[in-house]
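A single protein chain has been omitted from the complex, and every remaining protein chain is retained in its original position.
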Amino acid sequence: MKSSTLNLVIFICLVILPLASGLVFAILYSFGLFGALSLGFTFEYWYKLLYDQTVWSSLLLSLTVALVSICIAVFIALMLSLYYRDYKISRSKIIFYLPLILPPIILSFWTFSFLGNSGIVSRICFNLGLISDIDSFPSLINDSYYLGVILSMIFSTFPVFTLLFLSFYESENIKSYERLAFTLGGTASQLKRKVAIPILLHRARPNIILYFIFLFGAFELPLILGRQSPRMISVLIHSKFNKFNIYELPEAYALSLIYASVVVFTIILLFNKK
Amino acid sequence: MKRALNLFLTIIFILPFVFFLVLSFASEYYYPEMFPANLTISHFVQMIQTDSSILECLFTSLIISLSTACLSTLFGFIVSKSLAYHSKKKLFQMICYLPFAFSPVIFAYCLNYFFNSFDLSGNAFGIILAQFIVTFPFALILFMNHWSVNLKASEQLVYTLGGSVWQTYKLILIPMSKSIIIICFFQTFLISWFDYGLTSVIGLSKVQTLTIRMYQYINESNIYFAALGSCLLIFPPIILLWMNKNMVFKT
Partner (left out) sequence: MLLKVDKIKKSYTDELVLKACSFELNEGSTLSILGKSGCGKTTLLKIIAGLIEDYEGEIFLNNEIINDWSPQSRNIIYLYQEPLLFPHLNVFENLSFGLKLRKESDHVIVEKTELMLQELDLLDQKHKMPNQLSGGQKQRVAFGRALIIKPKLLLLDEPFAALDSETRASMQQFYKRMSKLHNISSIFVTHDLKEAVIMGDQLALLSAGNLNVYSSLTEFIEDSQTGMKGEINFWKNL
């Protein structure tokens, strides 16, 4: 066998096969064609799932949290990178890498320790006399607005995009476009709004979409910092798989498929636009 | 203004690391005190002495992550070459993004049946394989962008100069790809090192890695040991960052 054919076989076995078998298994299970309680082909689990309010609120919540986080993170990153572009910040740039080495589970612990009721911010507020006791500190962990989760996501995402934008600023030679616009009579703010920002956003679009998918399916952060209801999609699926009631398993697989279709659709969209 | 902004960012980025370090030495950190009343090395002593010590988790994590990184870098380097020079490169790239973009925990649940069937659940080998299924496509994405017209031409040149396939890899392709191989190794190491979702589902919590233990500490509100675990988890990436920032994140 030629080495290129062998490599293709390895690719099929180790990438396509697990992916396809996982999805096919989920499809079979969700239609009642597989599993301990399999009764043959049925739409029952899908009907149940599609009429379940918690599923829709979970999807909506996941989309909102991911969208709000990515928008704010990209906005902060744009502002920072445009602010830093004129400075040689190679030395201070290293600090932007620090949040990237915090795995989600540690990030959750940090948010908990920083913003929780007994966290650092609460202690500072107490010592400054802003709150009278631990319970009067506004809860940012397991709160109804998912603020703890969103803030953690922003904290871990904006440094990534700041670094990306700074590197695109160099690689796309944006400075020379700005100079050109300046000679054409553009003002400083126009250079930012009409030249730098559109180029940066256009160049970073695939990264933004990819990060959106990551945040949409985030697990550890909402598991530790989120609420019991509604839950973000990964946590909801996790809880359905972990219930003792095995009747919920087909629904869990169906929900996984809904999540998977969002991811697949976005990736296909991303590649077609590319 | 620039100084103030720099200082602010430095503080918010460094604060978690300082906090974890201090808390891992603390024994009494009561509300509303800003700083712990006592500093002690007792957690570290306990870490070394206890039977199912956190140190064991550290070794398990190290073995799993090193194996995953080695396998995915090796296979990724070799397999990606054929994919990158294939006419369907774009399709392959798109497929590679899928396992990587899926939430690991959901992907793990969809694969769990097969892992159970082949007796791969609840052991380190199963976790390595599961993580490999995610890190291998990631390695492929990295390497597929690396193979270029020039590299292919260099490879063909070596063949016409009389070099065998092995000589071409050893003398030209590997040395010319050294930096991306190192970056791939460390980035796949980090993906595996940071993973909680896949490990918890496939490992059935029987295989105690650092992230699994961290989750238990957080659940038990054992903040001192959670801080200690955080320090251990962050230590390897800090070393990598110190060596070369590209190893953590390649812009």
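Think of it as A and B in the order they're written, each chain with its own count starting at 1.
Following the convention adopted for this analysis, a contact is a pair of C-beta atoms (placed from the backbone, for glycine too) under 8 Å apart; a residue touches a chain by one contact, two chains touch by 3 or more.
Remember, predicted model here, so these are calculated numbers, not experimental data.
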Contacts of the hidden chain among displayed chains: B
Selected residue (touches chain absent from view) among B:L111, B:V158, B:C184 or B:L232: B:V158
Contact partner of the left-out chain, one of B:Q49, B:S117, B:N150 or B:S221: B:N150
Interface with the undisplayed chain - residues on chain B: 150, 153-154, 156-164, 167, 171-172, 175-176, 178
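Here is the rule we use: only the chains that are shown with their structure count from here on.
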Residues of chain A defined as touching chain B within the complex: 3-4, 7-8, 10-11, 14-16, 18-19, 21-23, 25-26, 83, 87, 92-106, 108-110, 112-114, 118, 120, 122-124, 126-127, 134, 155, 159-160, 163-164, 166-167, 210, 213-214, 217-220, 224, 233-234, 237-238, 241, 252-253, 256, 259-260, 263-264, 266-268, 270-271
For the chain B and chain A complex, residues of the former touching the latter: 2, 5-6, 9-10, 12-17, 19-20, 23, 31-34, 75, 78-79, 81-83, 85-86, 90, 92-99, 101-107, 109-111, 113-114, 132-133, 136-137, 140, 165, 190, 193-194, 196-197, 211, 214-215, 218, 223, 226-227, 230, 233-234, 237-238, 240-241, 245, 248-249, 251
